[in-house]
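Scroll down for the structure; my scribbles are underneath it.
Complex shown without one protein chain; remaining protein chains in place.
The first chain written gets the first letter, and so on, giving A, B and C; residue counts start at 1 in each chain.
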Amino acid sequence: MVHKIENQYKEILNQYMQRQSEQNLYVGQNFSRQLISENISPEEVISVHKAAMQEIYKDLPDVVWHSFDFLIEMMINYGLALQERQSLLQRQEEIRVEMDLAANVQETLLKTSLPVLEGLDIGLLSIPAKKMNGDYIYFISDADGHAGIAVADVIGKGLPAALCMSMVKFGMDSLNNSPATPKEVLGVINRVVEKSIDDSMFVSMFYGRYDADNGTLTYGSAGHEPAILYRAKTAEFSELYAKGLLLGVSPAAVYEEHTVQLEQNDMVVMMTDGVTEGRTDEGFIEREVLFQLIEEKKDEPAQAIVQHVYDELERMQNAQLHDDFTLVIYKKVSM
Amino acid sequence: MVHKIENQYKEILNQYMQRQSEQNLYVGQNFSRQLISENISPEEVISVHKAAMQEIYKDLPDVVWHSFDFLIEMMINYGLALQERQSLLQRQEEIRVEMDLAANVQETLLKTSLPVLEGLDIGLLSIPAKKMNGDYIYFISDADGHAGIAVADVIGKGLPAALCMSMVKFGMDSLNNSPATPKEVLGVINRVVEKSIDDSMFVSMFYGRYDADNGTLTYGSAGHEPAILYRAKTAEFSELYAKGLLLGVSPAAVYEEHTVQLEQNDMVVMMTDGVTEGRTDEGFIEREVLFQLIEEKKDEPAQAIVQHVYDELERMQNAQLHDDFTLVIYKKVSM
Amino acid sequence: MSNQSSVEILTEWDIVAARQLGRNVAKELGFGTVDQARITTAISELARNIYLYAGQGRIEIQQLSENGIKGILIIAADQGPGIPDIRKVMEDGFSTSGGLGAGLPGVKRLMDEFKIDTIPGEGTDIRATKWLR
Partner (left out) sequence: MSNQSSVEILTEWDIVAARQLGRNVAKELGFGTVDQARITTAISELARNIYLYAGQGRIEIQQLSENGIKGILIIAADQGPGIPDIRKVMEDGFSTSGGLGAGLPGVKRLMDEFKIDTIPGEGTDIRATKWLR
């Protein structure tokens, strides 16, 4: 095989030496790719080059041959660096496989089921910026017509954030089937996070609880992006703000809760900062852009609205998500 | 700077051309390292080489210079591969930082506190083979003089195993302060794992519960490495075996439990397969080797015994752990 | 100020023509041998992408002059299928590990500036610039 390479090289070099045409260089460069893919090191290329020259121009002075020997010596460390690249590529592939598997485990671990409630249409989309999602949605529903939802965002991304999320999930599990209010839920999870987590790790969370009996939403927030309320009657948007520290900052943190009455076709839009802090070439995406996108599809099912907002925002950002993107819409519909 | 490199190169090459000594090549190769560290690509090396030759031997025939031009063209793709190595190294460093942070989070997440019980001396060591530990120890103690311990091993390593562990931990948390027996504990955790985890992910677990009132240990096992009982009186070792499927295989799995009476200075040695399946140049480590190591230090505190076993086994394996290593000793001592 | 010329890419011979055009312009602008070879390689790679994935397209070479600094701009434009996942093709090792060539990350490294616009189903426009220092 080495012999075949030597002959091919000599042939290509010989052509080039006669004409020095672009065509010859193109052929030579394509050949160099093949050499790399066959793990031929640069010092071997020089050695093959020298041998080819010796055959074609045997009468060149000795200094020429010595000069190639020197180049071979200079290239040895370059050859080693290239071999290192091969093993780094392999390692990268192994890590990719492990990350994929971990992302799968995370998905199974964190799975939650969408509540089914007459009169409530839910749309939901959560897209990670990297392999592992640092945003998290958890539903708590009970038989009494309540649909509770937690939308959380770990400060930090990737692996550490994913591990942190699993903690939040098990904290929420311990509340399942209990009719806890936003104030209570945020208080419990705050203590879980505060107790178990590194000092540098914080979680923001919005908790909303829809009551199908009277069509109200009660909500609270732990330093989270405010939700948006859309009033169908007046076509107006407003923010659902509630005061509260990030989870994990202080065990004594207390959380507010507020209640709004939803009317027919009103929507509550809950999200993480990945939705509002998307960056385009012209700067951050304005809230008004979000309002407009929602309004464009306001008469469609919640899932279609959510998908539309994502598609358009993704397009504006040239498909480059800088942060995990999570968007949920609760839409009150006719029973 | 490039000018300085050109001059240095010419000087070194010139020396070599005159004498072709090993000394010159040594200097040249050291210089090539410097070039790599300054991101000088191989095509630039050829170009600098050509320029130096042109200055030293201006009268060489044109074919020599053409031949260098051809080499430059051949080296461009090699240069790109080298730049790729740089960015791969950088990426590897980023991943290392993320892994370290995740390992920290995992440690905080999974922390458990050693029970303090009069008459019971506990030694404990858990060393991961990679960054993230796939072995796990969890203590459940109560005010009634019970010291429960779970020793678990996820089948699989790294990230996915770490995520799985956090699930086991929160399952155990839900049992805390309840006087559950091994049979009950294994049953509960089996259902948690079975429900939430990927089909390919299993966990082996030993659960032992020491009762300080009467000096008994009740234990059960879910497909885990058997614990070892050391009888101080007879200096004999025996296995504490209990039947049971791996956690996560079947929701209907039922677990046995057995009880042994511990006497003064008796020891229960619990471990993961990383302890017994360590490989040396001569093959697996025999159980008898483990027995001998324990016996050598049997009169010392449990922690000293555990440390001694680890040090010696590590030495036998040339410091290369193939699996996570976890070893716990419960030693009954005088009140 | 800019001065342009272009080559239609239809056959593999056109790749060579585009290379030749680029090398001539680079030489004329005063780029050294190594930079000439790099610019030519970048053009080669872009032309080859057009030839292989879009079937046809165009390589355009412009001479630039900004604030007295000269440069060369390569534009590779096609109406091919576009690139569905830019993140992936810009990843190291995606195209090069099999020795398939420099790929787009390679072009980016060979030049000083690099911009890619692609719309699935409509085509791709890549612009790469190198300045003379």
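In this section, a residue touches a chain if its C-beta (ideal position, glycine included) is under 8 Å from a C-beta of that chain, and two chains touch if they have at least 3 such contacts.
Computed from a predicted structure; not experimentally measured.
In the full assembly, the chain not pictured is in contact with A, B, by the touch criterion defined above.
Within the set B:R33, B:K111, B:K298 or B:H322, the residue that contacts the chain not displayed is B:R33. Here one chain is not drawn; of A:D69, A:D121 or A:D273, the residue touching it is A:D69. The chain omitted from view is touched by exactly one of A:A81, A:M167 or A:V185, namely A:A81. For subunit B, the residues touching the absent chain in the complete assembly are 22-23, 25-26, 29, 33-34, 36-38, 89, 92-93, 318-320.
Within the complete assembly, residues 41, 43-44, 47, 50, 69, 72-73, 76-77, 80-81, 83-84, 87-88, 91 of subunit A touch the chain that is not shown.
The criterion applied here is as follows: only the chains that are shown with their structure count from here on.
Mean C-alpha positions place subunit A and subunit C at a centre distance of 29 Å.
Centroids built from CA atoms put subunit C at 46 Å from subunit B.
In subunit B, the residues that reach two or more other chains under the touch definition are 69, 73, 76-77, 81, 84, 88, 91.
Residue positions of subunit C with contacts to 2 or more other chains are 41, 92-93, 101.
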